[in-house]
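All protein chains but one are shown in place.
Up next is subunit A:
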């Protein structure tokens, strides 16, 4: 450890560049991990909500609804189909508007919002966004689904929000992964070059150690320790930067993602992130220093 610390003190700029590149890599890893977690939460939120809503004509019978539900549930790719009565619709409405007297109609001329003015509906959740069109075409053929004055069936079909969201999430994940891989490679190369330079700079000393009977492990140990110090301190800085970045972006994110992700983010997530980054930093530094050391061992006698 003392030799490793001495090596770091002797070439502070090399140490600084190693720690900087590891911090940057792990900062990006940290941010993308949080983005991935957030996008997963957003997707989950969308997936748990009904994806297709078909509003029903007044005067439909229970048998007709049961028939439609049965058709839906037996369609491949449909996860769930439920009937929302007028009364249920009112409850959902009240829940969504809270105690707002304007929206509840208690202070307007329209009178209080009642179940009568709300349509009954069938809400369908699909496990595969690819079956959306099939579901919509079945619903369009149904007699109990109400029609707009323009002659269109009243089906709330949020287009392919989920598939769009999935596409974007995957694109972000893909870009993040490519960036992380590129930074990891740069990181490994930087540490390898620094450690190789240090080993080369002490070639004479190393050859003396070998002549004195030192084994390769004894010789490379200080360099591996040095690399581990880079990796762990880089991980710590990367985590601190991620923490600060998230802290500063919380006022911007909280109102936009408030319903999906709870802010402030619980500390255990930060703790897991720290452990993950430390593990990644350790693997990164060990891999690169072992590569550098392996080259030395191969060349030395």
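The criterion applied here is as follows: a residue touches a chain if its C-beta (ideal position, glycine included) is under 8 Å from a C-beta of that chain, and two chains touch if they have at least 3 such contacts; residues count from 1.
Here is the rule we use: contacts and distances are computed from a predicted model.
> Missing chain's UniProt protein name, "Carbamoyltransferase", "NADH-quinone oxidoreductase subunit M", "Fumarate reductase iron-sulfur subunit" or "ABC superfamily ATP binding cassette transporter, ABC protein"?
Missing chain, per its UniProt entry: "ABC superfamily ATP binding cassette transporter, ABC protein".
> Quick one: which of A:165, A:209 or A:232 touches the chain that's been left out?
Looking across A:165, A:209 or A:232, the contact with the absent chain belongs to A:209.
> May I ask you to list the residues on subunit A that touch the chain which is not drawn?
Residues 205, 208-215, 218, 301 of subunit A touch the chain absent from view.
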